[in-house]
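One protein chain omitted, others in place.
Naming follows writing order (A and B), and every chain is counted from residue 1.
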Amino acid sequence: MEKTNKLNSKDLINIGIYTAMYLVVFFVVGMMNAVPILYPISLFFVPIVTGIPFMLFATKVKKSGMVFIMALILGLFWFALGYTWTPLVSYIVAGILAEIFFKVAKFQNFKLIVMGYCVFSWGAIGCCMPMWVMTDTYMAHIEEEMGSQYVTQLMQYMPWWMGIAGLGIIFIGGLIGAALGKKMLKKHFKRAGIA
Amino acid sequence: MSGKVIIDDKDVTGQTIYDFNGKIGTVFQNPRSQFFNVDTTSEIAFGCENYGIEQQEILRRIGQAIGEMKIQNLMGRNLFALSGGEKQKVACASVSAMEPDIFILDEPSSNLDVATIWDLRQAIIGWKKKGKTILIAEHRLYYLMDVVDRIIILQNGQIERDIDAASFWKYDDTEVIHMGLRSRNPTVFQKIPSISQKKGVINIYDFSFAYDKKHSLLDIPMLSIPKGSIVAVLGHNGAGKTTFGKCLCGLLKGAKGTVEMDGVSYDTKERLKISYMVMQDVNHQLFTESVLDEILLSMSGEDEELDRNNAISILDSLNLEAFSEYHPMSLSGGQKQRVAIGSAIASAKSILLFDEPTSGLDYHHMLEVADNLQQLSNMGKTVFVITHDPELIGKCCNYFVFIENGKVKWSDGWNYISKQKLSEFFVPVDRNYEAT
Partner (left out) sequence: MMQYPAYIPEKRKGFSLDPRTKLLFMVLIATLMFVVYNNMPYICVLAGLPFLLLIVNGQKKTAVIYGSLFVLAVIANYIKDIATLPQLLNGIVVLLIALVLRLFPTFMMGYYIIKSTKADEFVSSMERWHVSKKVLIPIAVVFRFVPTMQEESQSITEAMRMRGIQFGTKKFWKSPGTILEYRLIPLLISVVKIGDELSAAALTRGLGNSVKRTNIAQIGFSKNDAIVLIISIFLLLWAFALGVMS
């Protein structure tokens, strides 16, 4: 086999498999999303658990583009599922940033790969954004209609800095998730001969 | 890798798979992992589409392939809803539609039931008539003996024998067994070990299960099994064998019926505690990071020292002591199966069910499984085996349950009549098939 940096079919199939894993795990953990008040909690837990499939994926990533394609497909998926186009944008941005980290890490440096994963996980913020934007515009409309006491009250639950806090929560979850993923690699996948 | 490959006087060494341009088609062993699409029609078209064949031509080839494989009724279906045998037929059709010159089949029969093996045989005969070259890697020989022209026996990566079919027939049986090969003839049931002693019976009452009111998948008013026997659960694909097995193990929520053993009745939920199923894909039931932990997981955990000693003696009895610190997933298929058996012994289950434990195994490994089952039976466990493997049945089963359309058609120990019925089931007459 000639060695090239172009993605071959095996790589593309791998991207698909790990994207499917990521999605399924995301979905199961993200079930908590059914209750909007729990967003901060699921923002924290999702990157922890998806760390396991992602760190396994990271052992297969040896070429540019793999991480970005995964992010792009996730964004497209959330778009098709009705989360509007905000996750598409956030995942494309997160995917490009993560790709840079992986490139600089030469697909080896563990610390940089962990950073890449945390940044990658930021893509999930786009899934919450429509909730914020939508409720925000709705609030503005209510404010016009019924005065401001509703809105100030609600703003206590949905403050503007929630977005930035969200990124922070995801980042910490990502760090834990990457550590968990690495532990599982060592404990199971390496010994089972698949990583 | 080194060496040379020459096809049609041309050295093709070092060419990529695409350079062959679909001239080589491969059918793999595992029906679950070789399809790429979700529905059957796209799957059969898949290879042709990848090679850029015109739409009309693809449709012609699909028509031809489904006609030859007799799978018109499977078109447009979801592949996930098909049985293993049906998936394997779709796999054959999708390779056939590429119209390759060379077919490579990797243990194509290992997941098929008796009737489907005969269909596969017909497909191979059809390809052969078209002048195709067909290379089959296989343990099961009986269905191929009058089809193949040449036999190559490999051992430790070397060609042990390379002979024509006629000379292979001249070998005597012991030599064939010595090479680890399966029987060349359809199994003739001769002596079957009898049930060692009378230990009582297990009674099954009113087993029933249905997804909806119209379609009953299981309906067994009453069935008696000698305790401590090794029961072969027989029937065609889709007859309800697995449903029966899951119901017996208490895995089917919503299933009705009780099992009575030693004067105690067990309902569905209670049966989870007394029964254990060794799955066909044993990877699903190994959870821990070492073989020893896997056994310990099934124990009560109250007295760790005692548990540990018990676990080690269980591993000893299964020839696994050397692997106790290995990751279960790093073991071979047979070893994994023994780990699963060990965990069942550890949890003191008295009913054990095996789902196709010998698919894809050569003669020696099949014997090993038969020994394991025998050992369990000697320990007083009642063993059920869902199987399509006549040689395994001949080696160790001593009670038979035949299931058809979710009902027990017959059940019996070893006698002249059951022998007759078994032979009829496993040696189908070439009904309406074109002769070779």
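Keep this in mind: a contact is a pair of C-beta atoms (placed from the backbone, for glycine too) under 8 Å apart; a residue touches a chain by one contact, two chains touch by 3 or more.
From a predicted model like this one, the values you see are computed outputs, not experimental measurements.
Asks: Which of these, B:25, B:84 or B:394, touches the one chain of the complex that we don't see?
Replies: Of all options in B:25, B:84 or B:394, contact with the hidden chain holds for B:25.
Asks: In the whole complex, not just what's shown, which of A:70, A:97 or A:170 touches the removed chain?
Replies: A:70
Asks: Residues on chain B that touch the omitted chain in the whole complex?
Replies: Counting only chain B, the missing chain is touched by 17-18, 22, 24-26, 28, 30, 32-39, 41-42, 45-56, 58-60, 62-64, 66-68, 75-76, 80, 94-95, 98, 126, 129-130, 246, 249, 251, 272-273, 275-277, 279, 281, 283-287, 297-298, 301, 329, 343, 347.
Asks: Write the list of chain A residues that the hidden chain touches.
Replies: Contact residues on chain A toward the absent chain are 7-10, 12-17, 19-21, 23-25, 36-37, 49, 52-53, 56, 65, 69-70, 72-73, 76-77, 79-85, 130-131, 133-135, 137-139, 141-142, 146, 150, 153-154, 156-158, 184, 188-189, 192, 194.
Throughout what follows, only the chains that are shown with their structure count from here on.
Asks: Report the inter-centroid distance (CA atoms only) between chain A and chain B in whole Å.
Replies: 41
Asks: What residues on chain B touch chain A, complex-wise?
Replies: It comes out as residues 289, 326-327, 329-330.
Asks: For chain A, which residues are in contact with chain B within the complex?
Replies: Listed in rising order, the residues are 187-188, 191-194.
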